[in-house]
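Remarks on the structure that follows.
The complex appears here without one of its protein chains, the remainder shown in place.
Letters are used for the chains, namely A, B and C, taken in the order the chains are written, and counting of residues starts over at 1 for each.
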Amino acid sequence: MTKILLRDRLDDCITRWHAAGFEVIGPVSKNNISQFAAIEKADELDLGAILPGRTLKDLFFPQTEPMFRYRIGKQQIDTEEYLPPERQRIVFGARPCDASAMAIDDPLFGWDYKDSYWFRRRNETVIVTIACTAADEFCMCTSLKLAPDSTLGSDILLRPLEGNRGWLVEELSQRGSEALSRIEALLEKEAAKPLPPADVPVKFDLEACREWLQNPENFESHFWKEISMRCIGCGTCTFLCPTCHCFDFQDEGDTYTGIRRKNWDSCSFALFTMHTSGHNPRSTQSARWRQRIMHKFNYFPGKFSLNSCSGCGRCTRECPVDMGITETLQEITKLSK
Amino acid sequence: MSEPFEPKIVAFVCTYCTYAGADLAGTSRLKYPPNIRMVRLPCTGRISPMFILKALQKGADGVLVSGCHPGDCHFTQGNYHARRRWTVFRALLNFTGIPLERIRFSWISAAEGVKFAELISSLTEDIRKLGPFDQYKAMIHETEAPVSL
Amino acid sequence: MSIQEQYRKRAAELLASGEVKIIIGYGAGSTPDRRRALFIRSAEDAGLLQVDQACDANLSGYLVSEGLLSDRKKVGIFLRPEGIRSVNILAAESQLDPLQIVILGFSDENGSLTPLQGSSVSDFSALISTLKERRSTPEEQELVEKIEGMTPEERFAFWQAEFAKCIKCYACRQVCPMCYCKRCIVDNNQPQWVQTSSHTLGNFEWNLVRAFHLSGRCVECGGCDRACPVNIPLRLINRRMAQEVLEAFDYFSGMSHTQEPVLASFKKDDPETFIL
Partner (left out) sequence: MTDNTQNGQENIYRPAIMNVVGKRDEAPGVKTLRLEFQDPVEHERFRQTYRTGMFGLYGIFGEGESTFCVASPETRKEYIECTFRQSGRVTSSLASAEVGDLVTYRGPYGNRFPIEEFYGKNLLFIAGGIALPPTRSVIWSCLDQRDKFGRVTIVYGARTVADLVYKHELEEWQNRSDIELVLTVDPGGESADWQHRVGFVPSVLEEAAPSPENCVAVLCGPPVMIKFTLISLGKLGFNEEHVYTTLENRMKCGVGKCGRCNVGSVYICKEGPVFTAAEVARMPAGDL
C-alpha cells in the first residue's frame, strides 16, 4: 500500500500545517512573474508550470538581506545582528532540480566556516517536491545525472497521479516524516500507479566535458572567446540559477548608523574581481564565462564531488542573447570527441 | 498624540543667484519657515537629478531646485541645460508617481529676497498640507527592516 | 529571391571583397523560434545568416565592443530602423565612426520584411524622418495612457510593485546599445548615489536613473523589455520619455549622426511652464 495525497485535500493539509505552526510556501504567479511565496489556500498555487520563473534559492539565500545594523559612537560601535527569524516552513511544490540545487550548495556554505544565514533556513524548512511529468526544450537534469524525479535535496517527493487527482507520497527524511505526520489522517492508502516522469533527453556528455575542462591546455582555448562573443555580461543566468551562490557585502547608511547587507553578486560582472589597483584577473567576458563554466563543472565537483548545476535550464531559457550552459557543454562535448 | 508634522525640504540652489537671494532675505529680516535645508552649488547646471533622488532617499518630503533666471547664468548657459534636464526628469518623476507638488523648480535672482521668502513660505505650506511623503518613506523603512524571508 | 537569400549573398560579397572584416548578423538560436547574434568572418559562413521576423535584437551594441573598431576596418551589421538610429546616436556621441559601419538594413512592414536601400547611416535619413511622424502602437499608447490616468499614489504603487521584482541583474543595461559607459553610475561607490542592494528602494532608484539616462537617447528597440527576466514593462517608461522630448523639444532620437544630444543642447526659448 502506498500513501496518496488527493488534490482536493490540499486545503486541509495547508490548514493543518498552519495549525502546527508551519508557514506554507509555494510557487505563485502574480504580477507577471512566478516565484515562491507564502500561501493561505491551495488555489493560490501555480503547480502547472514546468518551473517557476524564480528559484527555490530565494527562500534560503535572498537577493538582499540585512546582516548587521551598526551605530558608531566615539567609544564604541554597537552592532545588532539580524539572523533569519526562527520559524518552521514547508515549501510545497518545488521541482526536483530546484530541490537538488539546495543540497548542492550545502557543502559550500558548510565547509570549515558555517554560514548561519543559509543553515538556519535550511534546517527549518521542509521541501515537498513534485516530480516532473513534463519538460520543455531547456530542461537538462538528465545530462547532470539527475532526473525529473530526483530525490536529492527533497524531504518528501510527490509523484503525480493520472487525471490531476493527486500525488503518490514518498517520505525521504526525518523532517519530511514529521511534516507528514501532521496530515497523516488526510492521506489515502491505496495501490496507485503514478504517471511516468517526463522524458528529458541527455544533451551533453558530462564526463567528457569534465575531462576537457580539467585539461590545462584548454584553459586558454580560443573556444572560450568564440562561445562568449555575444555574451553581454548581465547577471540573468547567475541570478536565476538555483545553485549560483556568489555574494557581496554592501553597507548602506551614513557615518553613524546604517546596515550591512549581504547581496547577490555575479561572476559575469566586470567589477566582480576588479582590484582597487585597476588590475582585473578576469578582465574579459570570455574569461568570466570560462570561470562560470569551470566553476560549475570542474572546480566545484573537484571540491565537493557535486556539479554546481542541477539542470533546470533557466540560464538558457532566460538569457537575453540566447546563450547558456547547455550550448557551451554541447560544444565542449563535440570538442572532446 | 504626536507633534504636528514639520516637512523637511531640501533646496539645491545656485550660489550666484538663489543663494544670494536667500542671503538678501536674511539680511532684510524677511521671515520664512525654517523647514528648508539648503545645498549650495556653483550652478544649476551642476545639479544632477541624482541629488533629488538622494534627498528623497534620505527622507525629504519636498525638494526645491532653484537658480538664476534664463540669460543670467554666471557661466552663460548652465541654467539652459538645467532647464531641459528638469523638464525631462520632472516628467519621469511624474510618470513613476512622485507627486510634482513635492519637487519644485524656480528662478530666483540675487535681488529677489522677497520672492525667496515667499516661495519658501508657500512651498512649506503646500508640503505641510500634503503631509509626509509616506509612500517613499515606507520604501525606505523596508530597507531597514530585518529579514523577512 | 527571398530577403534572406538576398542578404546572404550581399554579406558573402562584402566579406569576399574584403570591404568588411566581420559581419554581425543573426543566426539560428537554441529553439526554432529563437535567433541569436552571429559573427561571421568568412564568405563561406554567410549561409548561416538568418533574416526573418524573429530577428528582433538590436545588434548595434556589439559595435562598441572593446577593440572591434579600433583597427579602422569596416564592420557590416544587420539592423532594423531602430538599430540604425542607435548607430546615429553612437556616432553623435563619438563612440564610433559612422564611416566604419556598413549597414544591411531591413524593416518589418505589416508582417513582412523589406530590405532597406542604402548601406551608410546617412542613406536612411528620409526613412527615419517618416518614423518620427509615426505614433506608437495603439496597445502601447493605451498602456501609457492608462498609467497617466492614475493618481500619483496609484502610479507609485504600480511602479513599486513592478520594481520590487527587479533583481538587479542589469540585463536591461547590458543589452542596451546606449549603455556603453565603462563604469555605470551604480558601479561608482565614491559617492554611492544609488543603493545597489536589490530592495525596492534600490530598485526604484536604479530604474529611475536608467530611464533618465536614456531620455532622448532611447530608440525604443524594446531590447531591455525583452531582456528583463522578471518582466518589468521597461518599455513603457522609455516610451513616455521619448514622448516627452518629442513634445517639449520636438526631438526625435537618432535622426542623424550629427544630431546634438537633447540633454547636451538647448534652445533659449525651451518651454518652462513649470518653473516658478
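The definition used in the following text is that contacts are C-beta pairs under 8 Å (C-beta built on N, C-alpha and C of every residue); 3 or more make two chains touch, one makes a residue touch a chain.
None of the values given here were measured: they were computed from a predicted structure.
When the omitted chain is restored, the residue from A:R54, A:R230, A:K262 or A:R317 that touches it is A:K262. Only one of the listed residues, A:L6, A:A49 or A:I72, touches the absent chain: A:I72. Touching the missing chain, out of A:L5, A:C231 or A:A287, is residue A:A287.
The omitted chain makes contact with just one of the residues C:T151, C:N189 or C:T258: C:N189. Mapped onto chain A, the footprint of the missing chain covers residues 67-68, 70, 72, 76-77, 79, 81, 83, 108-109, 111-116, 216, 219-220, 245-251, 253-256, 258, 260, 262, 265, 267, 272-277, 279, 281-282, 287, 291, 294-295, 298-299, 302-303.
As a convention for this text, only the chains that are shown with their structure count from here on.
Chain C has its Cα centroid 33 Å from the Cα centroid of chain A. Centroids built from CA atoms put chain B at 45 Å from chain A. Among the residues of chain A, those in touch with two or more other chains are 252. Contacts with at least two other chains are made by residues 195, 197, 199, 202 of chain C.
On the chain B side of its complex with chain A, the touching residues are 143-147, 149.
Chain A meets chain B in the complex at residues 58-59, 62, 65-66, 69, 82-85, 121, 252, 259. If you check the complex, the residues on chain C that touch chain B are 147-148, 150, 152-160, 185, 193-195, 197, 199-202, 204-205, 208-209, 211-212, 215-216, 237, 240-241, 244-245, 248-249, 262-268, 270-272, 274-276.
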